[in-house]
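One structure coming up, written as structure tokens, with questions to follow.
Here the complex is missing a single protein chain, while all its other protein chains stay put.
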Amino acid sequence: MDLQDTPAEAEFRRGLRDWLGKVLPDVPSPPDPLDWPARRVHDTAWQRRLYDAGYAGVHWPREAGGQGATPAEYLIFLEETERAGAPYVGANFVGLLHAGPTIAAEGTPEQRRRWLPGILSGAEVWCQGFSEPGAGSDLAALRTRAVRDGDDYVVTGSKLWTSHAEVADWCELLVRTDATAPRHRGISWLVLPMDAPGVTVRPLRTLIGTTEFAELFLDEVRVPVANRVGAENDGWRVTMVTLSFERGTAFAGEVVACRRALAELAGLARRNGAWEDSGLRRSLGVLSARFGALWRLVQWNVSEAQGGGVPGPGASVFKLCFSEARQELYDLAAAVLGSGALVLADGADGADGADGAGDDWTAQRLQGLSYTIAAGTSQIQRNIVAQRVLGLPKPGRA
Amino acid sequence: MDLQDTPAEAEFRRGLRDWLGKVLPDVPSPPDPLDWPARRVHDTAWQRRLYDAGYAGVHWPREAGGQGATPAEYLIFLEETERAGAPYVGANFVGLLHAGPTIAAEGTPEQRRRWLPGILSGAEVWCQGFSEPGAGSDLAALRTRAVRDGDDYVVTGSKLWTSHAEVADWCELLVRTDATAPRHRGISWLVLPMDAPGVTVRPLRTLIGTTEFAELFLDEVRVPVANRVGAENDGWRVTMVTLSFERGTAFAGEVVACRRALAELAGLARRNGAWEDSGLRRSLGVLSARFGALWRLVQWNVSEAQGGGVPGPGASVFKLCFSEARQELYDLAAAVLGSGALVLADGADGADGADGAGDDWTAQRLQGLSYTIAAGTSQIQRNIVAQRVLGLPKPGRA
Amino acid sequence: MDFRLTDDQIALQTGLRELLEGRFGPERLRAAVAGAGSGADDDGLPLWSELSDAGLFSLRKPERSGQREGGLGLGLAEAVLAFEEVGRALVPGPLVATELATVHASLPPHRAAGLCRRQPAGRGPLLVERLPALAVLLLPDTLTGEVRSLSPSALRARGRRGVDPLTPLWEVQGPVPDGEPLPGVDAGRLWAEGTLLTAALQVGLAGRAVATAVGYAKQREQFGQPIGAFQAVQHLCADMLARTEPARAAVRAAAVGADAGVPTAELSVEIAGAKLLADQAAVRGARDCLQVHGGMGFTWEADVHLLLKRAWVYEGSFARTPESAEVLAEGLSVAGLGHGAGHGVGHL
Partner (left out) sequence: MDFRLTDDQIALQTGLRELLEGRFGPERLRAAVAGAGSGADDDGLPLWSELSDAGLFSLRKPERSGQREGGLGLGLAEAVLAFEEVGRALVPGPLVATELATVHASLPPHRAAGLCRRQPAGRGPLLVERLPALAVLLLPDTLTGEVRSLSPSALRARGRRGVDPLTPLWEVQGPVPDGEPLPGVDAGRLWAEGTLLTAALQVGLAGRAVATAVGYAKQREQFGQPIGAFQAVQHLCADMLARTEPARAAVRAAAVGADAGVPTAELSVEIAGAKLLADQAAVRGARDCLQVHGGMGFTWEADVHLLLKRAWVYEGSFARTPESAEVLAEGLSVAGLGHGAGHGVGHL
């Protein structure tokens, strides 16, 4: 057990820190969250800077155009960029963390040449078309239909929770290509050009009041068969393969962000007197223990992944704990803020100067409600832990 | 909505209080909990006093020898006896609260004449033979077999969690009389004489270290067919009928006891300084709110039962909340006691004089662990609330 | 003792529920949300005249035959039943302050009132709901026991974006003027009644959260069966109910006790318990309702978020959890508790 950087890791960290220190002062402040074109420009410009500096696709294999870094180095990348306050991956999320790795692993050489460079350089933006109104936790229930017609699939259906759809060039799309096969066996993985006729994007307003996601309506959209990654009806496996790319790093940056937020909250509590409430103060302490342990769990999972093994106690244990801790953090923030928890920050940039409102704790609290739902509800995570990690039997037919 | 006594209720309360004030000073202190014969004597002597004073079977119908009191009056009985520190129903529990009401409702005139007077006067003690090693939450899985042979059943099997078995005269016994029928339809309800040949009682030691319960082994025990209450194979319904006799009063006295314990704990915390810890102090306050509300829930359930309706939000909601609140009460006691929570009181009577040990909070904490398990686990209670109260569908065959 | 509703109480409850289902159903609710923040409706008070005419605010006012200002002469028991219903319907507005001002400060029909208590530094901004729409502002001082009334125009305040779209908030800036004394009104009593009525709103809201979650769980299918058939969802719903019903019993019992003249010390403990439990039932219930809805609960259209946001608002209105817990703790050490069944059980 060793938690210190190896010489190579220390070198990587030093280089990255130096570079961040140099470039971050020049990075423009983030645009209005409702201005989608501006957000695309901002996010892809940052990706371009990473690309030019040799930090694009840190964790991608070299043969896919990435840096071939170890999981531990990628963790250092996530940690240092978050600590330094570098822009979030934003509009490049799906391309860099999901669609790209999938194409790198399962695509043909031609598909890799066509799509990977655009993702790495920030030239092209991707979105994800997986969930459907009737297929949430039960993704394999998806019904968007793709019917072969010559060299094309004709795709009809609708998708939900498609982030950055308004400004995406491409969509990684799961479709049903065989309606008669068992649920998991009739699915294919396609690359949908977002400008194809028949694609309609409708912004989806969340409880935060903003439109971070969209609905996608597909009405007889023609997608070339050449855009299928992996074999026909093998899309479920293709999707699952991609998840292994995370190698224990999912939400790692967010743990760093939560620890910073917790320290800020403690400062706020000291200033406004809430610190005198021993119950509240100790709750902050307990949460500090939990986020500290979650960071250690990340390091453990990453170490196991680096060694080629199963990632430590597993991504599901981590996701379960992290989601709840993050929600509690912002519930605790509400207790510290008192009546300030009932208002949102005034400015569009989330800053109105007053202590405890400038960082918009309330908006973060609302945002946090999605953590026990998105990317597998906590109920689903517990099923996975119980059945796959602990080996308990699947529910039967009693 | 009226929470005040009616004139009749007030009169009943006054009479009961006066009587308790007169007789309680003469009641001997409770015997060593391990001395079973002494416990039987103590408990049945108290029942005899109630009987002589006209308080035996307060809630039983008059035609069964009871007092025919309303549920509200029975609630007053439970409240006042608990407040006054009267002896617990103890060894008379099964007879008075379960077997007796069953016989009163489902027995023949002869069966009622044979068994009810002995229960009311304290002359005879009953125990319950329902649960089995393989039939706990799933009681209908019971396998103790009764085979008809002339005018007898020949009974073989084993039972668990039989309280007061060491000193009981009779046992209300559930047996399987038809192994081929659907689970719930092959069960019969028998009265087993505990002195019958083939009955073996083995004390069962609990985690408290005492033997409050026993295992019952039945080896070809002959039970007269005349001892069957209700029709053959109709025992499941007979058992369920009895539960309706509670009419919202189950655990009512225990809520009163918990409120007293909580007040004592607050006093203890004030004396030992734990009160200065605002988190602990407020937790005591929150628990006070919960027990207060539970008492109101009892009143609600009893009122609905009295009106002939379904008992309020239901016994399962109450049981769920009460079990958890009682466990939290004694966990909180441990926090107040500090290292005192790691020792048990010295004397057999649970008193060693020192503050915070004399009442044996630790033993009560251990005892409380059974509350989310016995009489239907909290998991089963939630199933019942979800399916029977809220109408959610039974789990299917996905 | 008979804790069941009387026939009159049932009639009041069902009458109001039917009125609200007709006048403030899902579409009207959505329209109100859509209008909020646009400026159009910020000063308006949805449903105010109907509720005023239906007697919601004057339930507890003494009857005065033939006069328009007369009330129904009912008690807090009836008031909490009515407030459960408006809470369930998610009716917005300064409902509680308006009721208090109608009963204690002769607020005329169809008008709205606000309430504002100075709070210790560091407990966040001093916020008033729908300030421009108010006819009067009540200022209870629970230390001196005095209540004062103030014209809202005398306050300097700026509009804030409230977390609940139907609860627009104004932040008071600078000192609060003294206002005029309201003789004969006790600040402690006013605060206690407001706390209890807010608890009733929460209980109604918590009940709606249970019903909404259960309704969705019966209809939404995943993995080939309604999600309500999964034990995890069943247990979430069961726990929601198991928090709501004790809170409901506590709220109603406190109201009955108040009407029966239970002593102030005992009553304030009962009301603190009712509010604390109602807040927990509503906030956690709304959270769990959202969880049962999964992704759908995270959408603006699904209304589920309105439950949670409103529950947060009520949680922050009148006595909050830490304050209530202290009152309850203090109540545990009232003289006489050491022996006997103790406080609260006694009032029978």
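Note that the chains are named A, B and C in the order they appear, and that numbering of residues resets to 1 at the start of each chain.
The criterion applied here is as follows: a residue touches a chain if its C-beta (ideal position, glycine included) is under 8 Å from a C-beta of that chain, and two chains touch if they have at least 3 such contacts.
If you're wondering where the values come from, they're calculated on a predicted model, not measured in any experiment.
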item	value
Left-out chain, listing which of the shown chains it touches	A, B, C
Per the touch definition above, residue among A:Leu34, A:Val286 or A:Ala375 touching the missing chain	A:Val286
Residue among A:Gln47, A:Ser137, A:Ser339 or A:Asn383 that touches the chain left out of view	A:Asn383
Identified contact with the non-displayed chain, of B:Tyr55, B:Trp161 or B:Trp189	B:Trp161
Among B:Pro28, B:Gly54, B:Gly307 or B:Gly338, the residue in touch with the chain that has been omitted	B:Gly338
Chain not shown: contacting residue from B:Ala84, B:Leu204, B:Val225 or B:Val241	B:Leu204
Residue among A:Val58, A:Val167, A:Leu320 or A:Ala363 touching the omitted chain	A:Leu320
Chain not shown, touching residues in chain B	131, 134, 136-138, 141, 160-161, 204-207, 209, 271-274, 277, 279, 334, 337-346, 354, 356, 362, 366, 369-370, 372-374, 377-379, 382
Residues of chain A (touch criterion as defined above) contacting the omitted chain	1-6, 9, 13, 72, 75-76, 79, 82-83, 256, 259-260, 262-264, 266-267, 270, 281-286, 288-290, 292-297, 299-300, 302-304, 306-307, 309, 312-313, 317, 320-321, 379, 381-383, 385-387, 389-398
Where the missing chain touches chain C, by residue	230-232, 235
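As a working rule, only the chains that are shown with their structure count from here on.
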item	value
Chain whose Cα centroid lies at the greatest distance from that of chain A	B
Distance between the centres, which are taken as Cα means, of chain C and chain B, whole angstrom	38
Chain A and chain B, separation of their C-alpha mean positions in angstrom	53
Two or more partner chains touched - positions in chain B	282, 395, 397-398
Residues of chain C engaged with two or more neighbouring chains	223, 230, 233, 322
